[in-house]
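A selection of the complex's chains, in situ.
To keep things simple, chains are lettered A, B, C and D as they appear, and every chain counts its residues starting from 1.
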Amino acid sequence: MSAAKVFTKPASMTDKIMHFCPGCTHGIIQRLVAEVIDELDIRENTIAVGPVGCAVFCYDYWDVDFHQASHGRAPAVATGVKRVHPDKVVFSLQGDGDIAAIGTTEIVHAAARGEKISCLFVNNSIYGMTGGQMAPTTIVGQKTTTTPGGRDSNMAGYPVKLTEMLAVLDGTAYSARVSVHNPANVIKAKKVIKKAFEVQIKGEGFAIVEILSTCPTNWGLSPVESIKWLEENILPYFPIGEFKTPGEVSR
Amino acid sequence: MLEELIIAGFGGQGVMSMGQLITYAGMIENKNVAWIPSYGPEMRGGTANCAVTISDREISSPVVTEPTSVIIMNQPSLTRFLPTLKPGGLLLINSSLVSADISRNDLRVLEIPSNELANEKLNNTRVANIIILGAYIESTKVVTIDSIVESLKKVLPERRHNLIPLNRQALELGAEFARLAKV
Amino acid sequence: MAKGRAIICEDRCKGCGLCVTACPQGLIELSKKLNNSGFHPAVVSDMEKCKGCALCALMCPDVAIEVEKEES
Amino acid sequence: MSKVLMKGNEAVAEAAVLGGCRYFFGYPITPQNEIPEYLAKRLPEVGGTFLQAESEISAINMVFGAAGSGARVMTSSSGPGISLKQEGISYISGAELPCVIVNMVRGGPGLGNIGPAQSDYFQATKGGGHGDYRLIVFGPASVQELVDLTIEAFELADRYRNPVMILGDGILGQMMEPVEFKVKEIRKGPEKPWAATGAKGRARNLITSLYIVPEELEEHCRKLKEKYDRIAAVEKRHESYFADDTEIVLAAYGTTARICKAVVDQARDEGIRAGLIRPVTLWPFPDEPYYKAAEHADAFLTVEMSNGQMVEDVRLSVNGRKPVHFLGRTGGIVPTKAEIYAEVKKIVEGGVR
């Protein structure tokens, strides 16, 4: 009988302690991406593009070449990178504000172009980095610093279902939503993220994966309460699932 | 009178609100006041400090680079702010959290084990920073304890006013400590 | 039955408690003491009962947990 | 005493409400988030509308629409967000619409950081957008002045049908000082017969910046230039602090000017005849005071939280009569009294050319 490591920090992750708040599931997502990079053995072949948002420092945690983008423009930056290096794996990670508010045009058109990149979208239904303002994904009734009485759909409208929306486009090869609120979903999330990378590697086209995540700090809840709040409030509006898989044509 | 105070510690230690209370009290006493916060680069839980200026003249610059007093709530802040303190300035340290090994001898130094004091004397570690505030006021007489209590009334929401007596106790406890230590 | 070992890195831990909820055996609790960053780190109360299932590690946002399992 | 202790950002927000602002469109960015957050609560109380836009570009175009509809309207942002608004600002200026834009300047270029800076001076005063246009730019130096100038900004905007920018910095937005709101009643803007409000009982109104015929666009640009000249003739403002008999004149605005004031105090204490000319309007730039001061001052020292921007306007004002020196800190670092004072001494003692 000998002891074997069944879980360790992935090799393509640095030793740096992450800056995320305690219990913020951004950290889980960072790790899953590194695990996928390890499993596909593409660390030396990958260029990552980051957001402006709480994950802005992700270059400190992934041991890969990295390109910063301006707020919302990661898909455009990734397009520039991919066109220069069509043989490399290019992926981006963005928050909900980044991808579904200011960056709507860029993600829609990266998808429409069928750009061969993998886009990860961390949906925590709030602007984390700037201190808890309403996001495009904020649930109706959810309190944020800019919807002090809760999001009022009459004034501020409805959450954007970006991932479903992108599935409508012919350029989108893969579109799915996952969550990381419990171990089973974490495992599933990793599979889906991996698939998004594989879709790119196989040249099948554009892939988007939305990942539901928590923001204990700005939700004003403990990490454990946040997990629960996600399950009870976000999941019903943003159901988990694959909306489009390669080969499907929407029309 | 021109008092230029820096309070420094971790985010979440109440550093900002201590500064605001003093500023508010100064205003209540019709002094000229200013408060400037400064957050470290970390998102949460990193270092944080604020600068308070209280003066009976108009304040030229509210930016404090050579403070007359410094309150230190964590170790890194000691290293950072010790050199900036004016000669003859007041250095207040929460010795429950910071081990002071002071390289300068041109200062008035007061070390308060305020977490222990809070725990032992008031049975509530939450007011550790208020104890330090009391000691600061006793040592500088910049504002009165009454004014601080007055500002607490304005700053705290109505439903928290029941905490005011405890805070006054803490202020007085700190003041007493300072009196005894005779800085 | 497999025997496991969940090794929690005290300095990486931010005391969020997600591992506490995740452990099906209820083996993890938050320590009373503070770590260097001022958090109450998680500790495994009774390592003997650990199955090495790594569910705690899966949920740890700070990659603070390593898990070993004895192979039989 | 009716003073209240307030953060600069919140004070701007409250001042806007008192100044008659009923509409705010903005997008979050540090270090100005307290402005939208305050207004999200406050505007509905006065029957106004707070709307978080999906981006700065949308925000400025919502401002464009609301301004063209006759409303008093504001937006605020910082660095990258203000850059994104440049096209919209150019359109609003071209269409001659009134609005107020706040920039709480942060460290740049690019993502930079969220520290205080003054490196957007060129962008604000020379026109970061395309075409010949000018913003009226205020550079307040205290929370009280933030309040007073914000209220006034709405008046000037309407008077000249021109955007007014408040150029603050991270410190000014975050600091607390006691302020007095001298305006007691919420102001109302003037009638705006030119606004797009539905052509009821009158000929239709057109809000545009499109003048496809060159002769017509030139005529429009000439009209704009005349307006800017008029503004320059009457709206230049500055504060003079011991600047009437000087060896050396400091030039600084905003937070930096506060520190320079303390430097002047110290210098005067130590027998150096230093003074400060602080522009309150950054555009139109108060050139005369500098030009005149060149008669008695031996040298000028411009201090900025930038690598040197306003210094060009100081040089243009002094017009070669005396040397104009420069001291700058960047990246969120505030120049210290000590280093400015040292520079002053060096100059006065002839240490630098």
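The rule we apply is simple: contacts are C-beta pairs under 8 Å (C-beta built on N, C-alpha and C of every residue); 3 or more make two chains touch, one makes a residue touch a chain.
These numbers were taken from a predicted model, which means no experiment stands behind them.
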{"item": "Formula for the entire assembly, written in the chain labels shown", "value": "A x2, B x2, C x2, D x2"}
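Heads up, the rule we're going with is that only the chains that are shown with their structure count from here on.
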{"item": "Distance between chain centroids, defined by C-alpha means - chain B, chain D (Å)", "value": "34"}
{"item": "Averaged-CA centre spacing for the pair chain C and chain B, given as whole angstrom", "value": "38"}
{"item": "Sites on chain B at which at least two other chains make contact", "value": "45"}
{"item": "Contacts with 2+ other chains: residues of chain D", "value": "none"}
{"item": "Touch list for chain A against partner chain C, complex", "value": "1-9, 13, 17-18, 20-28, 31, 182-183, 186-187, 216, 222-224, 227"}
{"item": "Residues of chain D that touch chain A when the two form their complex", "value": "27-30, 33, 36-37, 40-41, 49-52, 54-56, 80, 110-111"}
{"item": "Residues of chain A defined as touching chain D within the complex", "value": "52, 56, 68, 70-72, 97, 101-102, 104, 127, 129-131, 133-134, 136, 145-148, 155-156"}
